[in-house]
Every structure is written in C-alpha cells, then in structure tokens.
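All protein chains but one are shown in place.
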Amino acid sequence: MLRYILRRLLTILPILLVMSLLTFILMQKTSGSFYDTLKLNPQISPETIERYIKLYQLDKPLLVQYFSWLTNLFHFEFGYSFFYNIPVADVIGGRLWNTFVLSLASLILTWGVAIPLGIYAALHRNKITDRLIQFTSYIALASPTFFVAMLLLYFASQSGILPLGGMHSANYDGMNIIEKFFDVLRHVAIPATALSISSIGALQRIMRGNMLEVLGQQYILTARAKGLPENRVIYSHALRNAINPLVTILGYEFAGLLSGAALLEIICSWPGLGALMLTAVQSKDIYLVMASFLLSGFLLIIGNLLADVLLARLDPRIRYEK
Amino acid sequence: MLVELRGVKKHFAAVGAQNKVIKAVDGVDLVIKQGENLGLVGESGSGKTTLGRLILKLYDADAGSILFEGQDWAKLSSRELRPLRRKVQVVFQDPYNSLDPRFSIRAVLAETFLGQKLTKAAQEQRMKDMLKSVGLDEQALNRFPHEFSGGERQRIAIARSLLMNPKLLILDEAVSSLDVLIAAQIIELLKDLQAQYQVTYLFITHNLRVVKKLCQKIAVMNSGRIIEMAKTDDLFQQPLHPYTQELLSAALSYRSPKVETVYQFGEKSVLIDHGNGHFVVK
Amino acid sequence: MKNRAWSQFCENRWAVAGLIILGIIHAAALFADFLAPYSFSNEERTYSYAPPSKIHFRDEQGSLVPPFVYGAEIKFDEYRRRIYQDKADEKYPLSFFVQGDKYKILGLVPTTIHLFGVKEPGRIYLWGADSRGRDLFSRLLHGARISLSIGILGVAISFSIGLLVGGIAGYYGGKTDDIIMRICEMFMMFPGFYLLLALRAVVPPNFNSIQVYLAIVVILSFIGWASLARVIRGMCLSLREREFVLAAKTMGLSDLRIIIRHILPHTLSYSLIAVMLSIPGYILAESSLSLIGLGIQDPYASWGNLLAEAMGIVQIKFAPWILLPGFFIFITVMCFNVVGDALRDVLDPKTSQ
Partner (left out) sequence: MQIKNLAVSVNSKKIVDDVSLTVEERSIFALVGGSGSGKSTTGLAVLRLLAPGLEIKSGEAIFGGRDLLKIGAEELRQVRGKEIAMVFQEPLYAFNPVLTVGQQIEEVFTAHTDFLGEKRLEETLRLLDIVGIKDPLRVHKSYPHQLSGGMRQRAMIAQAVALKPRLIIADEPTSSLDVTLQARVMELFLKLRDEFDLSVLLITHDLGVVQHMADHVAVMNNGKIVESGSSGEVLKNPKHQYTRELLSYVS
C-alpha cells in the first residue's frame, strides 16, 4: 500500500516540476524578472529585498534561481507576494483550507443527491419518475457551472436569503462555533450547488447504469435463491458492487472538482486557491502563481489518495502491490 | 512430415508479479504428419492454446524450432513469411470474435483472394461453392456476422480458412462454446471436408470425447509439456500416465481416481516409447 | 452497415433535433457578418443596455404597414439609470439587404450588404444592447464563431495528437506504452483549470487578439489530448488481440492492411463519439477563461466574454438579456451531448450487440 502511494506521488511530481520550471522561466522572460520587480517596488523595505535576493539567488542565472526556489520549498519558504506585500505562505495557508471546504461541500452534495437518485431510478426503471429524473439529469449535465452560479446569484439577490459572495459574514469573528459553522454553510451553498449540478446529473446516470447492471448479475439471483429479504439483496449485495466503480472514477473526478471549484471561487468571490491563482496570474505575481499551482497539485494528491484508500477498503479484488 | 517441433519453449511474464514467469510451453517435441489428425488435449492452463499460436507464428518461440514442411519460419523475414502463412489456418473458439463485425460475409471471404489473380466471377463462384460445402446458403454472402448463430459463424470461419487452401488447419477449441448438438454437426462437417480439401487438422481441446471422432492421434498436455502421445484407440484403451487416466475416467464415466492435477517435471523428463507409437513422459 | 446506423440514428428524434440545431448555430456563425445587422465592434454608447427593440407591424391606427421600429427617447431615473421610451414621431422601417458595416463574405469577398437593418441614426437591437450599446444579437453571432471554432479546432488538434500518440502506444506496447501512459495519466490527473491558468500566465501580454486566440487553442489542446490518447491506445491494444485480427494475420495480410482495414475502422466510430462528447469541454473551457477575463479580449466577442457582463448582479435585473450567451452555451453543449449519446447508442458495438 505504501509503495502504491509513493508511486502515485511519483506520477504527479514530474508534471509539477516540468510545469513549474516552464512557468518560472517563461513568466520571467515575458513579464520581467523577480529581481526587477522587487527592486522597483517602493513598498518593500530594502532589508526584505536583500533577504530575498540572497534567499533565491536572484542575481544568478534563471536555472539557479529555479533550483534555489525549489529547495526553499522544502523549508516551507514559498517566496514573497508582490501583490499582497507579504510572504506567500501567509496568503496561501487559509486559501488552501477554503478550497478544501468548498470541494468537500460539493462532493458531499453531489454524492448525497446523485447516489440515492441513481438507486431510486434503477429500482423504478422506465417508470414516470425514472424518466423525469433522466430528463432532468440530462439538462443538469449540459448546464455550465458558471452559468448556474450566475443564475443562482441572481435569484439570491432577488430573494435575499443567501449571501452573494465571500465566505464569512462581517460579524463572523464574534460568533460561536455553531454559528460560525452555519455562517460558512450559508456562504458555501451557492458555489457548492453550482459546482454540483452537472456532476449530479453525470453521477446519477452512472449510478443508475451500474445498479441496473449489477441487478442483472448472477450473485443477485443467488442471494434471492438463498431466501434473503429483498432489502438485504439490494442494500447489502447490489449496492456495494454498484458503488465501487464510482469510487474508481472519484480519483479522476478530483481534478475536475478542483478545476470547477477554482472557477466558482472566482465567480462567487470565495477566497480560495483558484481565486488567488487568478489574482496572481493577472498581477503577474510570480511566486504566488507558482505556489498556488503547486498546492493545487498537492490537494489533488490528497484527494486521490483518499479515493484509493476508500476503494481498497471497499473492494477486496483491489490489491495494491505490497 | 508436415510440422515438426523440437524443444519448443514459450514463457510469459506473470501479470502483476515481478520476476515470475509462466512456463506456458516448456519443451515440447511434436510431429504432425500429413493426413494424420492430431488431437491436442489438456485442461485450462496446460499450454495447448499457446502451442497452437506458436505453430501459427502468432508468437515467437523462446527456444527450440518449429519446422513447417522442413522450413523454419523463424528464419524468414516478415515479407518472405507472409505468402507462406496461408498454409496454416486457424478457427478460434469464440465465434463472436473471429469474424470482423464490420465485414459482410462476402468481404470476409473475399479477403482470402488477396494476392491471387482471380476474376470477380471466379471469386464469386468459389465463395458460393465453399459456402455450400460448409452447409450454408449463398444468400449468406450479403449478410453480416451478427445475423448468424454461433454454429453458423464457425462454419463461415471454416469456409474462410479452407478458401486459403491450407495444409494444416488448427481448430482451437473450435466447438467448445457451442451446444453439444451443434458441436457434433461441426465435427461431422470437418470429417466430410477433410477428404475434399486435403487438409490436416490439429484439434486443440479440453474435451477428449470431441477428439475421439476426428483424430487418429492424441497428445495430452499438462503444465506446458506433452505427457503422453498415442494413437487414439491405444490411448483410450490403455492410458499409461496417471493424469491421462484421470482425464479419461472423468470424461467417460464421471469417476475420478484421486491424483494430483498439476505435475512437476524435472529438466530431464523425456517421452519414452512404449511401442506402437505410444509415448509417455518419464 | 452505414445506412443502418444512420437510419437508427434518425429514429432518435432528440438526436435529429440536436443535429439540426447544431447545424443552424454553425451556419449562423459562418455567415455571422451577413446575418448580423452590425459588426461586433459597432457601438453607440448612448444606447447602453438598450432593451430589445420591438418590431411593429401596425401603425397607431392599427392598419398593417411594413415592419418598423421606433426611435428611443432616453430619460434617467433617480439612480441615474437609463429608461428607454419609444418616440412616437420617429419611425425607422426595417429593411432587408441593407448597407451597413464593411466585411468580407467568408473572409473573401468584400461587401457591405447585411440581411436586415434600419437606417441611421435609428438602431435595431433584436436582443438588446450591452453596456456600450453594442447589439447583443450581432455580438452573439460573431461570438459563436470564436466559441465554436475554438471547440472544433481544439478537438481537431488534440485529437490528432491523441490518435497518433495513442496509436503508437497501443501498437508498440511494452516500454513505449508504459512511458506514454504515465505521461497521459499526469495530464489527466491534474486539475485542468489550474494548468490553464498557469499556461495562460506565460502567454506574453503583448500578444494581439489573433495570437491570444491561437494561444488558447494550443493551451486547450495541450491539456486535452491525453484522455483521447488513452482511449485510442486501449482500443488498439485490445483490437490487436481480437481473434479476427489474429485470423487476418495468419492469412498473411500485411500489417498496414490489418491496421487500416481491421483495426482503425473500429476506433473510428468511437473517435466520432469521443469528438462529439469532448467538444463541449473545449467550448466550456474557452468560455470560462474568457469569462474571467483571461480569454478573448474586448472588443472581440466570444460567448464567454459576452457573459462576463452578467457577472454584475445589478445588471441582470435591469438587462436580463445579457444572460443570453449563457443559454447559447447551454443549448450547444446540450446538443453535442444528445448527438454524441445517440451516436454512441448507434455505433458502439458494446451496446448494439
């Protein structure tokens, strides 16, 4: 299992390295080097400038700079944000958590709705309710997340029930822990819903298909022939087999989830990694771009590992080489 | 001597596990004579299918040599090999997979004429004749594989093979996925066609009862080796190796003497002649 | 075989409708200059957020006259928002094949003829105007050009890469296959949007519009080829072992013939499905990028940057028509999905067996 995890890490690391090198060099070439930006910025104290020039060997060739940036990463030194005028690490920590909250909320919503719907539709195949679910799913599947988000924001502005952006209310700091939880929940509702709509459509369709396929399997016949109650046949025999393939998909879904989350963070001004990355790209804040990019890869690895561990627990046929 | 195998080996890397090889074919000597049908019998994993594909040159042998009409195909370039290939043809087990689903039966059969100078009319006539010999209507030409039953597809596959005028036709579990009755009809058909087309069969199967009708000689395979080889009647009357005995008693009477199913062989175990062309591994 | 598939496809009424709609949208994009009364950059700032023009067929007396629109009288409310009212004495008849902005038919023949329009200083806003008083209908048609062509170009490029790379991996197998597949996995596993942003960050700021457009196409293809390559490779790998291919091999057919006649045709129907189902991804990616201001830049129009106007919630209330680009994206994506799914039902041997 450990070896498998390492292997997974090794697949994602090369792309992070190559991409970061590419970004590092090209951004410096196209929009000015750190060195110049740093020197020209009157808001940064000379001491700070001195410190970073030494830390990142900014007076040396680009490749040397890249490697010193890379080695500094291992000391959790992410560089300096020109846009925010503070070290990148200070900006980014909370952002990572916020993106995680949004992704998790969307994931829970998607699975919480799609799985029961899929099961229900499969058990009521071709009945009117099933057709309705399939039709709605089709529409949901084609709805662009950003468009859904805009519509939701518009309706929220008309009704005033939900906040129109951000992650906290103004008086967040004065709340107790339960109030804080519900405050975040109210804020996350719109971006998470928008992010989930089309995934729910897709996942529901897959779940329904899997369930129908599993119900036609012979072990279901065996279970019935054993005289098991119908509930047990469906929930203990069919369900697990129908869900397992979905967990496999989950690994690849994380990439999509993070991408979608990034877009919605921007639209709903959710203070996450994606929104940060956009600011960084727009303001050519090089260290921030690099750090955001690397951390998105980090989030992805965590998500994938969780999915793999889950799958290994659920399906005895999966054995990662020991 | 149609085909001659000498010390043929083929090993595969085991899937998933490193440094482990599956010795699919592990030192096989075998001779197939013109007109003498050979039944190659073994259970799943015995290496019989791999052996068939080695003779077909779909795999390259790791060791040993395979001579076809005295010629070693491994020494030929792919350009030299291609025209020779038509001499060994194959009918596979799965009738649903052995015909390209996008080809009409006419297209399937017409492919056999590539490289031959035949007029369209002559081709058409030969295809029709062939379909008739395998017991199908000439209407079949315009239809597609999915419109036929499993047995009919096998007949088409046989027709395609025979249109190539092969010397050797390998039947790789060719009737195993068919219903008993249909299987028996196909066996009868093969028997009838043999005289007409001057072809020799190598029948690969797990079912001793199937080869009994068709083959003059039987070779029993286990763990990548041939463990016994004899004329069909001799083998049925006097099986010498305990595994053959078990196989026979299971196939004919559903009684099983308790013996090991997988045998280990040392490097030196060889086939010993017991007279009258009856060989048993020592 | 082909005909059977086609007639089966035609039985699916949704799919046929989808195909027709896609045809109309693409044709409209192709002839956008002619169909649209204005060019994409023709602006009249006094008409900021002008509502859709009402086309009248009857005059004040109620008698039937050639269609016309009224001129607009602009007032301001207490929040200094524009209020548009018809001027009863200013009528602009709607005419066909009128003179207007210059353009070239299909980029070749210069002309000034537009399908319809009204005489200056009157303006016709079929679906309303944007903040700068540009005609949304015209901009939507021009935007369709960019949005749709990015989808098609992007798929074409990444598909060529995917077919080539997947074919190589599938045909040679072994080590080559291993390495290529590791690379594919890397691309597939990475969150595309972050990759998109990172790549966008390295596009020089001094690029002109066409260069940005091409850069976006290249970036999208660069991210998208991997999943197609993986599928093609998988198919080649399994086809190679199919018994009819083995049989063809024993018949002494050449590798080239086997690949062309027996292997590729089997990947083609899948490829067609994959193309249909992946175009929406490219359209959406371009829209997202343009929506957040990193894609197609004003004054050029794409559905994404048109929708960017709707990011301000206030505007939606007073000019709801600015949401239209969103519906167009939705309809197009929907149609591609419907057609792609129907194609799969018809062509995928797994479901048709």
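Note that the chains take the letters A, B and C in the order they are written out, and that residue 1 is the start of every chain.
Going forward, a residue touches a chain if its C-beta (ideal position, glycine included) is under 8 Å from a C-beta of that chain, and two chains touch if they have at least 3 such contacts.
A quick note: this is a predicted structure, and the numbers were derived from the prediction, not measured.
S.K.: Hey, which of A:I133, A:A149 or A:A223 is the one touching the hidden chain?
M.R.: Residue touching the absent chain, from the options given: A:A223.
S.K.: Tell me which residue among A:N244, A:S269 or A:S283 touches the hidden chain in the full complex.
M.R.: Residue touching the absent chain, from the options given: A:N244.
S.K.: Which chain A residues would touch the chain omitted from the figure, given the whole complex?
M.R.: 216-219, 221-229, 232, 236-237, 240-241, 244, 314-317
S.K.: Suppose we count only contacts with the excluded chain; which residues of chain B make the list?
M.R.: Output for chain B: 43-44, 179-184, 206-209, 246-247, 249-256, 261.
Simple rule for what comes next: only the chains that are shown with their structure count from here on.
S.K.: List the centre-to-centre spacing of chain A and chain C in whole Å, with centres computed as mean CA coordinates.
M.R.: 26
S.K.: Which positions in chain C touch two or more other chains at once?
M.R.: Expected reply: no residues.
S.K.: Taking the complex as given, what residues does chain B use to touch chain C?
M.R.: Residue positions touching the partner: 53, 56-58, 78, 81-86, 88-90, 92-94, 97-102, 104, 111-112, 114-115, 144, 146, 157, 160, 164.
S.K.: Quick one: in the complex, what on chain A touches chain C?
M.R.: Per the stated touch rule, the residues are 11-12, 14-15, 19, 22-23, 26-27, 30-31, 138-139, 141-144, 146-147, 150-151, 153-154, 157-158, 164, 251-252, 254-260, 262-263, 266-267, 274, 277-278, 280-282, 284, 289, 292-293, 296-297, 300, 304.
S.K.: Given the complex with chain B, which residues does chain C contribute to the contact?
M.R.: Listed in rising order, the residues are 1, 242-244, 246-255, 257, 262, 265-266, 349, 353.
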